[in-house]
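A protein chain is absent from this complex, but the other protein chains hold their places.
Chains here go by letter, A, B, C and D, matching the order in which they are written, and residues are numbered from 1 within each.
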Amino acid sequence: MFPPLQDLYRIAPELVLCAFGMLIMLIDPFVAAGKKRSMGWLAFIGTLGALASLRWAALNQGSAYSGLFRVDMFSLFVHAIVIGVAALAILGSFDYLDRENIQRGEYYALILFATAGMGILAGANELLTAFIGLEMSSISTYILVGFRRTVLKSNESSLKYFLLGSFATAFFLYGIALTYGATRSTRFDVVNRAIAAHGTGPLLILGLGLIFVGLGFKVVAAPFQIYTPDVYEGAPTPVTAILACGPKAAAFAVMLRIFYSAFGNASHIWFWAIWVSAILTMCIGNFAALVQTNVKRLLAYSSIAHAGYILVAFAAASEIGVAAVLFYLAAYAAMTLGAFLIVAHVGGTNEQRLNIEDYAGLATKHPWIAACFALFLFSLLGLPATGGFLGKLYAFQAALDQRIVWLVVIAAINSVLGAYYYLKVVVAMYFHEPNKEWAPTPMHAPMFVVLFITAAATLYFGVLPNRIMELAIASARSLR
Amino acid sequence: MFILNHLWIILALPLAGSMLTLLAGRHWPQKYVNLSSVGFVVLAFLSYCELAREFFSLTAAHIPLPPADYFTWMTAGNFRVDFALQVDQLTIVMLGVVTFVGMLIHIYSVGYMAHEEGYYRFFAEMNLFMFFMLTLVMASNLVLLFVGWEGVGLCSYLLISFFFQKKSAADAGKKAFITTRIGDFGFTIGILMAFWTFGSIDYKTMFAAAANMPVEGMHQWGVLTSICLLLLAGAVGKSAQLPLYVWLPDAMEGPTPVSALIHAATMVTAGVYMVARMNVLFSHAPAAMLAVAIIGGATALYAATIGLAQNDIKKVLAYSTISQLGYMFLACGVGAYAAGIFHLMTHAFFKALLFLAAGSVIHAMGGQQDMQYMGGLRKKIPWTFGTMLVATLAISGAPLFAGFFSKDEILFDAYAGANANPILYGVGLFAALLTACYMFRLIFLTFYGKPRYDEHHVHVHESPKVMLVPLVILAILSVIGGWFVLPTYWGGKDYFKGFLDPVFSGSTELAAKLHPSWTEPPHSLELTMAAIAVGVAFVGFLIAWYLYIRKPALPKKLANASGPVYTLLLNKYYVDELYGAVIIRPLIWISRNVLWKVIDVGLIDGTVNGVAFLSRESGNGLRRMQSGNTRSYAAWVIVGAVAVTVFFVWMVR
Amino acid sequence: MNIAMTVFIACGVMAIVGALALILAREPVHSALALVLVMISLAILYLLLGAAFIAAIQILVYAGAIMVLFVFVIMLLNAGEEVRTNVSRLAKWVGLPLGIFFLAEMTYSLFHEYGNRAAASGAAAPDPQLTQQLSMKLFTEFVLPFELTSILILIAVLGALVLAKRES
Amino acid sequence: MAGHNYLLTVLTFFPLAGAFTLLLLSGDDHVWIRRFTLFASVIEFIMSLFLLRGFSLADGGYQFEEFYDWIPSLHIHYHMGVDGISLFLILLTTFLTPLAILCSWNSIHEHVKEFFAMLLVLEMGMVGVFCALDLFLFFVFWEVMLIPMYFLIGVWGHGRKVYAALKFILYTMFGSILMLVGILWLFHLSGVAGNPTFDLPAIVSMLHNGQISLPWHSELLLFLAFILAFAIKVPVFPLHTWLPDAHTEAPTAGSVILAGVLLKMGTYGMLRFCLPLFPEASHRAAPVIATLAIIGIIYAALVAMVQTNLKRLVAYTSVSHLGFVVLGIFVFNPTAMEGAIYQMLNHGVSTGMLFLVCGMIYDRRHTYEFSELGGLAKPMPVLCAFFLFACLSSLALPMLNGFIGEFMILIGTFEHHAAWAIWAATGAILSAVYLLWAYQRTALEKVTVAKNENLPDASPRERLILITASIVIVFMGVASPLFTHRMDATTNALLQQVGDRTGYAARHVAPQAAQPTQHELALHSVKFERRAQP
Partner (left out) sequence: MIPISYYLILSAVLFGLGVVGFVFKRNIITIFMAIELMLNAVNLAFVAFSREFNQLDGLIFVFFVIVVAAAEAAVGLAIVMVIARNRKSLNVEDVNLMKF
């Protein structure tokens, strides 16, 4: 019963990513120190290849490797998000790495491996496979976060991320063990059937709880959001961008799979956990963000808040809910990536300029960067005609559809709070006179392309979201 | 029938004049201004004459004429106001007064205002006033009347504060507008209520409906009573009756022609006109009638007393105006609408004359208005003196002068009319005495005795022709203006009353019906009443003569002797101060220190900012959660794990 | 009270003692050795459960490789005696109590399962086929995770390389 | 779909196109930028006039409708249309924008291009709000329009501009976000009813034919969610404190648009959404809202009276005047309602003009403090004459626009709630007080500050602005039926809708058609008689 060849097609994206990753590792030693950027281009090509191979995978949908892995619309959608994020992040990293002179091949290789791990997460149909995917993405991100080895903050965030990350993983693992013990299997479908058959025993519930801990950590659901601000702040900004979009998306994907398809019959148990956690997450994120003066950290908090909004859709536990989550993830990825990359650009050497005052008068110096940033902020804030708004709208609608009214009301009020701190940045950019003289590093083509794509995507999600929504709904359907 | 079919012309003329002057007059020489403004008013008067001719030529069958409806001004839901004009006997009378006196005063102003800056502005506003006054008079529905009503108010505001750089003038204008607005508040409500009651604000419909409604007894307060009282409030404001009269004396800040035209002859009589116009309603609401009468009587007496003690020549006239208006209200109050209107007309003549003459005096004295610094002008400005004397005789009711007839008629009706009231009669009589007294005081102080001014600096000179001609004309009218009613004294018919009868017949008949016991008083009574009135007036004259000619020193002593009474009169019973202390200042204080500072800024905005502050603080609290210490973070994770597991294992199941 | 039970109790106690020692020891090296103790005792328990192969790699990989790595790092950084700072009051007053509570909770709720899980298991004789079956399963059914772990190791190598390499 | 034309779409997005061209075209020639913007806005205005031509008086429903799918998977449509309510509000918008552009001709110095672009974007948002018939579309415009306003206040304002801008946007967003929840809830309900849609007319009809059954308490909650957003925008009494700040700090153009159009969106929203969607709740809540409106009328008037800052004073007058509008809406009477709609337009023009004058004074003296002004009628008679004129129209002098709206509202109100009408009418006195006092403190008496001795009088450009406004004011004051006739059908239809579920219709909607015709007949006969006379 050796797995058929077709299974290789199904994991084509992962194969491509890993292949390129190893390729880079092989070539890297022979590339002159000045030429390392070429590795980046190679990685970029790799991501493009992966994206292309998605099509291939799409043609061979179905479960692979004796049902450990599943290729369906859902996994494809998430694949698209994470690989896209990786691609754009790679492009956006070039200038940054040069500036910090950490332009090394491993960086790109790690991004590729991490992305592969996220891909596995998206498609995993079995707890242990999911676990390994999780570890792939986590471990590589631990390293990426600490990539600026000489910088204390970077070390610190790497350490915190690593310690707490593996702590949470341990919980997750124990949860898997208990689930296994309760249902004699770790396959989602089997678990599902077992629950349907015997209901939920204490072992299973305990397992579910611990799995929630592990995944909650990855999707930064309160109170497991705790590590986020520090890690995001310390990490190299492009990595932060990836962290905020990729792993989160993947983690939400696997969480959806586990909670919907494995523990779908136990939704009455996890619903309230999600409900409470959503409120906590939103409130912590928003309120704490109100008083931030460091833009990077502020965005970190805002990403917590957004995790909260996604959880609102999650709580709906319905097809629309899943669609809403997916759409939100996509829209969120676009705007957050853009925002963080701009922070990276404005930050300058050694990320000195991260405070809001440093953005004073950006509009006069760089109208276009300012405009893009404003666009991303408005989108994060959820103003109409941007992806953020549609995402929120869709999420709220999904929740209301399940008559989860008060959660939505709280979420809505929270989103107004957002106005205050996002606009603080806009105010600085547009209303304040530039306080100190500053010659920003010139923006190169790749970065420009990234900004253009993200901005365009943000608007596209906001104005003509139908195509994406249909895809999201289709993916939601494919997730049973 | 040209004008009758095109009533709008009478309105259009002054309006055109005003617009032309306002837009172009700024850079014109004065004679163009005269041409455009005075010219148009003269035209208006001529077209009035034509109108009157046509009107009289009509056969009774055609009267009342249907209103001429020009366009719909407002319409929404079942509410509809047309811009419709109408002509009837009352209108004819009023139009006559307005256009004629207006014309004369315009002419007079050419001389009087010659040296003022903003000449064109003055005339533009005067013309505009004419326009609104005519609208008021010709309106065929309440709302349109209200248009004129507010319009004249506006013009009076503009003209009072004509010398806008004087604070007093600016204040006076504002005061006038706002005080009348307070009355108009009632008036507005009255209109609303009228519409609510009759479903329309057209006179025809309203009166027809009202005529079929039962009369509301003195003690049952019905809808008609309410409407009438509310409208009365408006009238009280506009015609400066108690308690809203306070603006009129201050209004003397305006140029004298303005005082003559607006604050004596026309605008202030609008209230009387309105009451007369609404006679059907009022006669169905005796309580309201009584209110009108009482307010009128009280005002007549009250203002007269103040008039006794004033030294500013125009202020005296102002109070006398208030007092005379009181008479008119008294008349309307006792159901003698015709008499009221009659007095309105004669008063227009002699009071305008008085003001113009006073203006001529002031002009002669170079702006001096205080009678204490006049005296002995008789010789120096004979024409002015002569005309003013005539006017004075007229107002104090010397036999055969215009004022005599009208006032006599009012008193007679107050005593012997259908709903007569002896007390009011007494009040009226006493007021008549006072009138004669203070008017002759004015004459004596101004024209007799020794000059009390510095003759080297003040070069008294007679006014130019253009100012004297109107004086003379008005003087003539002040004499003959009342002769319509002469025949009554030998039992003939009262032409004036007879002419207006179609308008008031309904009310008079109703009054007769209400007091079946009442009978037409004998002719002899008429004569005795007249004799009494004359006698009283003569007494007043004698007092004035004794005090100011015979014993010029006496008034001072008297003043000192009477002490507080005199100061009370001198300071107009401190009413302004009272209003200031009781209403205005508290209101402003509360608005500033309570509503604005406390509620708006403190309470509401405070709450808003408080919420912002609180959320920021809670943010500060929450960020403490991120202590930066990995062990604390681990602790949080454990907290979460415990919470989740406990919740799952013990809560859910 | 047969041998199996005796062994179980002995190892169990040993493991718990080791764990406690790991926590309480101030010297990192002592903690490391305590952890080794735990692992060995667990290995014995695996044997008791008839999973010889697992027991073997437990000894080889865990106690052998990983722990050696630990001790090596400790030596390298010559990590001295642990200073019991208490900056985080939260960890002391909330973390520890709740941690202990968590322990109790888990134990209790597993006790709760006792009733419907009486399925006994004696000391099974080590099954010679086990390893073979295990590898069969590993390379057929679980080939994907297996391959992924190889990538994982690769990542680890890469990471170690990136992070620990001295600046040139 | 009545007549498949794209007028509304063009009207809505033409300004946006203008803004983009402005931004994309490089070069910083201010004169050119101003001219271009003015040109664009004037074109817009002219195009909007075509609405009048095609508008049918008889049709109480929506006209110029456009209906396309936008986001099918969320059942969101692109649905535009105008009726008697929105028609003139659109015209008001397109009329005020050129004035606003003209009045900021010389008063804007930095970021000129962006400023005018913002004005155009703002216009897009406003027109869109008045055209949108799809709840989602409406909300999009409603929110989008905040941004340019936010920048207008924040960048080109003065004083504590950032605070004011932030306050403005936070207040408004807080209100509107709950409305969003309400909208979604309605969508959910329509979905439950089997026909999920954001389309306003569809939802209204479903509510009325009972497809969507709304329990009383949830209707009330929804109503509150909507009314809160609108009440903040209007603003109704206790929610008004953002207004004075926003107005005082905003640039003239901003204030003009803010007072002229933005505030109307609140009242418009009440008419367009609260009443037809939640008739029951509207009727039950009417007393409360009317009370608040009346408190607002009097309270704001009193507070305005004692302001020491001209612009702040005018800002408070807006609160007072809008109180009338809200009152007129919530008595459910055709007269009052048309009065309310008319009053929206009046307030737009009159207060707009007041702000224009304020701006012109500010351009000369760079202050609004009364202590700095006074006696201005001497140096600049013309400007002050127009100022007085604006005051008069705003204090409801007959034959000027303000009177008609106010009077209709009072008439309509009195028919059902005499007390409300009486209380509201006191506002008329107070408005005279504060406006004339303000005028006196600004224009009359002696010039106290030396700087004011010889200020230049109104320039030709300023005269053009003011004269245009004045003409409109007089025209609206005299020829009101031209406007109200176009509202009749809609208001009646609306009142039928609002009425029939709670049986108010019988009492409230008086028969329209019969009465005027009789009147016409009467008129003809009269004319005939007069001609017959010898």
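The rule is short, and it goes like this: a residue touches a chain if its C-beta (ideal position, glycine included) is under 8 Å from a C-beta of that chain, and two chains touch if they have at least 3 such contacts.
All figures in this text were calculated on a predicted structure; none of them were measured in a lab.
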Chains shown that the absent chain touches, full complex: A, B, C
Contact with the hidden chain (one of A:57, A:80 or A:178): A:178
Sites on chain B contacted by the missing partner chain, in the whole complex: 623-624, 626-631, 634-635, 638, 641
Interface residues of chain C (partner: the chain not displayed): 2, 4-5, 8, 12, 15-16, 19-20, 22-23, 25, 28, 31-32, 35, 38-39, 42, 45-46, 48-51, 53-54, 57-58, 61-62, 65-66, 69-70, 73-74, 76-77, 79, 82-85, 87-88, 91, 95-96, 99-100, 102-104, 106-107, 110-111, 113-114, 117-122, 124, 130, 133-134, 137-138, 142, 145-146, 149, 152-153, 155-157, 159-160, 162-164
Touch list for chain A against the chain that is not drawn: 128, 131-132, 135, 139, 142-143, 146, 149-150, 152-153, 155-160, 162-163, 166-167, 170, 173-174, 176-178, 180-181, 184-186, 229-230, 233-234
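Here, only the chains that are shown with their structure count from here on.
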Computed distance of Cα centres, chain C from chain A, in Å: 31
Chain C residues counted as touching two or more neighbouring chains: 106, 109
Per-residue multi-chain contacts in chain B, two or more chains: 612, 634, 636, 639, 641, 645, 649
Contacting residues of chain B [partner chain C, same complex]: 627, 629, 631-632, 634-636, 638-639, 641-642, 645-646, 649
Contact set on chain A toward chain C in their complex: 1-3, 7, 11, 18, 21-22, 25, 64-66, 68-69, 104, 106, 109-110, 113, 116, 120, 128-129, 132-133, 135-136, 139-140, 142-143, 146-147, 149-150, 158, 201-203, 206
Chain A to chain B touching residues, read off their complex: 159-160, 163-164, 167-168, 171, 200, 202, 205-206, 208-210, 212-213, 216-217, 222-224, 226-227, 229-230, 268-270, 272-273, 283-284, 287-292, 417, 420
